[in-house]
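Only one protein chain is missing from this complex, and each of the others stays in its spot.
Order of writing sets the labels: A, B and C. Residues in every chain begin at 1.
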Amino acid sequence: MTTLDNPRDNAVEQSSDLTPQQRFREVRAVTDTLASRLSAEDQTPQSMPEASPTKWHRAHTTWFFEEFILRSVPTYAVFDERFRYLFNSYYEAVGDRHPRPERGLVTRPGIDEIAAYRRHVDDAMVDLLRRGALGDDALALLELGCNHEQQHQELLLMDVKHLFSTVPMSPGPVYVERGADAPAESDPLRWRSVAGGVTEIGAHGDGFAYDNEGPRHRVFLEDFEIARRPVTNADWWEFMADGGYRRPDLWLSDGWTHIRNTGWSAPGYWRFDDDAGWTTFTLSGRRPVVADEPVLHVSFFEADAFARWAGARLPTEFEWERAAADVDSLRGELLDPDRCHPRSTGHLNGGGAMIGNVWEWTASAYLPYPGFAPANGAVGEYNGKFMCDQHVLRGASAVTPRGHERITYRNFFPAAARWAFSGFRLAR
Amino acid sequence: MTTLDNPRDNAVEQSSDLTPQQRFREVRAVTDTLASRLSAEDQTPQSMPEASPTKWHRAHTTWFFEEFILRSVPTYAVFDERFRYLFNSYYEAVGDRHPRPERGLVTRPGIDEIAAYRRHVDDAMVDLLRRGALGDDALALLELGCNHEQQHQELLLMDVKHLFSTVPMSPGPVYVERGADAPAESDPLRWRSVAGGVTEIGAHGDGFAYDNEGPRHRVFLEDFEIARRPVTNADWWEFMADGGYRRPDLWLSDGWTHIRNTGWSAPGYWRFDDDAGWTTFTLSGRRPVVADEPVLHVSFFEADAFARWAGARLPTEFEWERAAADVDSLRGELLDPDRCHPRSTGHLNGGGAMIGNVWEWTASAYLPYPGFAPANGAVGEYNGKFMCDQHVLRGASAVTPRGHERITYRNFFPAAARWAFSGFRLAR
Amino acid sequence: MTTLDNPRDNAVEQSSDLTPQQRFREVRAVTDTLASRLSAEDQTPQSMPEASPTKWHRAHTTWFFEEFILRSVPTYAVFDERFRYLFNSYYEAVGDRHPRPERGLVTRPGIDEIAAYRRHVDDAMVDLLRRGALGDDALALLELGCNHEQQHQELLLMDVKHLFSTVPMSPGPVYVERGADAPAESDPLRWRSVAGGVTEIGAHGDGFAYDNEGPRHRVFLEDFEIARRPVTNADWWEFMADGGYRRPDLWLSDGWTHIRNTGWSAPGYWRFDDDAGWTTFTLSGRRPVVADEPVLHVSFFEADAFARWAGARLPTEFEWERAAADVDSLRGELLDPDRCHPRSTGHLNGGGAMIGNVWEWTASAYLPYPGFAPANGAVGEYNGKFMCDQHVLRGASAVTPRGHERITYRNFFPAAARWAFSGFRLAR
Partner (left out) sequence: MTTLDNPRDNAVEQSSDLTPQQRFREVRAVTDTLASRLSAEDQTPQSMPEASPTKWHRAHTTWFFEEFILRSVPTYAVFDERFRYLFNSYYEAVGDRHPRPERGLVTRPGIDEIAAYRRHVDDAMVDLLRRGALGDDALALLELGCNHEQQHQELLLMDVKHLFSTVPMSPGPVYVERGADAPAESDPLRWRSVAGGVTEIGAHGDGFAYDNEGPRHRVFLEDFEIARRPVTNADWWEFMADGGYRRPDLWLSDGWTHIRNTGWSAPGYWRFDDDAGWTTFTLSGRRPVVADEPVLHVSFFEADAFARWAGARLPTEFEWERAAADVDSLRGELLDPDRCHPRSTGHLNGGGAMIGNVWEWTASAYLPYPGFAPANGAVGEYNGKFMCDQHVLRGASAVTPRGHERITYRNFFPAAARWAFSGFRLAR
């Protein structure tokens, strides 16, 4: 789908040229492709309450179109009324739902029936689109549904990675084969200076954005500097070698409690063996940690401790967005779906790309912008109700679907979460 | 498989006439048949820590033969060394093992690879048996392995039933179709008197028995009476109607705490709807509770409370065994594998069958008999190490495999467990 | 202690006129007075992990002066070396400490020995102060220690209130007797308009402030309105009557989960009896809820849900501080230690007092101000390390010690906490 001649920012523009029907089909097809590498057994379990089965992701993204668009179409025949309960994620306005921690126990519908469900909904949607039967509100919900499905595509990969990592076998399951990593050059940290002042933050209103990206509003920023590249594995080794995980003075109180309770002493998925050294579990199995790649699967607690150790800090989400808006070429080459892995950072310092490698923790709590009002109806529950004790990540990762990234995008996770493709960059 | 002309006790004698090879093949085939009704998705999850995935049962029973017989055969090629860790249940002498609560996360090997594992081990075993290459010790382990697999066949059905029951859809998954229940006649409780004195208890040594069934030894019993039939659903309704679940004076202290914490107010799998009345979840889906069938899926706590309410008590396991030894025709018609359901009790009072309907809680704690010594080696961990805070059940259930039941058989579960096919009868 | 001619802001200026020795003696005496109403038994238990025994508060505030000032005085004789471990709260730099949840098990030292410990440290401090032996750094630590002790005076009252409330006896224990509440007039909500723009926030540097109140820095605010009085119990009844606790659309996701898990359906300490109606547990025992008093003991979750229900929102901490800076007479009459109760709000709308009634939840997460650096040494752990998943409260409560309140003061608690004297006011 992507070639060297077809860089990422072009792809984004292309996507906005697609008809709604093309857009819908393209997004839906990606989910099917991602799932096609997994057996029925692989698609069934839930490895922790925060994760979901692949099978469930496939059904839930379908449910979204059925629930919010098709149900109000008089001619539409609901595929199975029981799915309304079964595949609702968290929409209170829709009604009761199956308890989240028990998603891995639902063996029926199996993957064949879920495929049929997807086809049923796709056919109904495409038929409506062909006939031009959707009004503006429905088309907006269609675009929301496509973005929703793209978000679940990344969640699906996060969750499969976590599931596969729990199996204590060596070499362990592989989601996608990949060759050896190319050698990467060391890339010393350099800083970019950004002038402060009153600046505008948030989505402009041209092009799709989630409700939580607006309203666009003014904030006051002091002058600041932001790193030209994310923190790398090599950087992280220095932190570890300096006792970073053993020094309480570097940590937030909750972070220190957390690492003592969990025994964390390295990023998520890392393991040290006398023979293999540091390896990390990837969607291509267990592989050596590459020094000059961005560090991945660190929590907010770890990012914050590292920054303190480095005599720096995390940027706020406003600083991050301000800096990203300045960069000539914002985007890296995103989502080679067979890669599922961050780029090494050698060329990033130069190119200045801030998106498409790793999600980057910021210093900001996830709070509503001044004047924020959630969308009307059940889809208003999409974002706003999570604005409590979550931390904002900006950018996008190597597995974020093409066209789903924006500089105003606000991803968020709890401070201890690290199964997302999360890294960070420094500010000062 | 069973006919009126081919009663259950004949089946047992037949089984002892089988060659070891026939016996092995027959037992192995039953497991395959039981699993054949389940999809890959159905065979993967673990619905609670005490239960195991069907996939795991199939692999673990195979592991038993590989670990305890084939590994010591020089020419045997181990199928996959990683399975030693993955499918060990609880044998400390074999080494570390995969954590029990995570059995549902192991998606690979999938069911096809597990089928190949089963064939690999079956071929190796049958080859050894054909060549007469197994000595007495190995043949004893073979018989132990067959009994072990039979025990897991019932566990497999218990676990599938529990898994299917967690899915909150109506009508819910069906393991095996079954027609409507035949009407049953009411069957008032009658008692059998048994004379006390010093009596012998335990396995004679002729025919297979687990180590925990011996040594045969003497106990002193007072005269007692024992019910001719198990307690029925109709009896249980009386108990419920009389406030049985709300009267602390009827319950052991731990039992009362347990029902307050869980909110239990009926046997396991029961549900009351205004339209359908009392139904129970079965391997054939949700069905009406039948008045004259034995009550099923009650815990020791509930059995004990009922007995107190009825002015009676549970028999000790010694009384149970003494009474069973007296009965002319001990056994009912066992395991119609398509039935998976207790018989109604109308003919049992007359026939006196004490085995093959429901497992029956006794008043006895699961303790070693005088002089008990576990078997040598890792298989010594089979039974003895669980002799603490477990309660003995005697008899056998409708899903106990044919030929696996014995009057000296000591089944055991914790006092609060009720996912086994457990009921009880009264004594006084 | 306070009269109409002797308003609260005078009291503050007076306190800054005190010599360090007078200041120290005065603060220490208040703690002794607060504890003098409690028996040895009352001072011993810990009613939840977040709370501490009175006995412990008395010893820990003493430990603060010993640890951070006296230990570096060569002539000082440590009272008991074991107290260093026993009464350290959370200072990692000081060393290991007694596990927080076990503070209620330490019966020795008893209250008499703790009184001796207090006298020992007081004598040593006063001797140093008399001799002018403390340098500027030590005097700054002295002032920090006095503020620390004042903070614990309020915690002590919060914790005693919680402890006494756990005893299920009627009328229940009374900390301080109090007469009947005077009738209060209804006080409709009115709003104050505040102009936005770039504004300065944080401590000026004149007078004591915690490190987390600085550096003073610029933020951009839009125009806003803020309520002239806090939300009252009468307001809360309306919210409850309108199903406030039963409507998921009003709640943050974590808040909704929390109230379902806890069953909360009213503010903390409230109870409904058919005869007495709504009562609330106070330091003067259980009393009727007074309609026109500010609602108290609500969590951030509840404040946020109420604001959504009211079509308004919580102010940010910056808006709150900006509004407070504008008010002619900022402060109410604080801490009548025999009152321990918020004022009714009738006169507040008029007088504009924003401090001294209830702590007020804001919409702001507790985060470092730009350029924040914690104090050097162990006391740097006082504030900064808690800047994660906490929510800022501004103002002060009726039990905040006189002279401890400031408009830049940043109190903080987790979103679900409600044993603080916490209420809120609306903004829009």
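Rule of thumb we're sticking to: a contact is a pair of C-beta atoms (placed from the backbone, for glycine too) under 8 Å apart; a residue touches a chain by one contact, two chains touch by 3 or more.
Just so it is clear, the structure is predicted and the values come from calculations on it, not from any experiment.
Within the full complex, the chain left out of the display is in contact with B, C. Of the candidate positions B:Ala93, B:Ala116, B:Leu139 or B:Ala276, contact with the unshown chain belongs to B:Ala93.
Listed residues B:Leu86, B:Leu155, B:Val219 or B:Ala417: the one in touch with the omitted chain is B:Val219.
Although one chain is not drawn, the whole complex shows that of C:Leu18, C:Val78, C:Val106 or C:Ala375 it is C:Val106 that touches it. When the missing chain is restored to the complex, the residue among C:Val27, C:Leu129, C:Leu142 or C:Leu163 that touches it is C:Leu163.
Residue positions on subunit B in contact with the hidden chain: 90, 92-93, 198, 217-220, 222, 248-249, 251-256, 300-301, 304, 363-365, 367-368, 370-371, 385-389, 415, in rising order.
If you put the missing chain back, the residues of subunit C touching it would be 39-45, 47, 55, 82, 85-86, 98, 102, 104-108, 110-111, 163-164, 166-170, 173.
Just so we're on the same page, only the chains that are shown with their structure count from here on.
Most remote from subunit B, judged by the distance between CA-atom centroids, is C. Both subunit A and subunit C derive from one sequence, and where they touch, over half of the residue numbers involved are common to the two copies.
Note: centroid distance subunit A to subunit C, computed from Cα atoms, is 39 Å.
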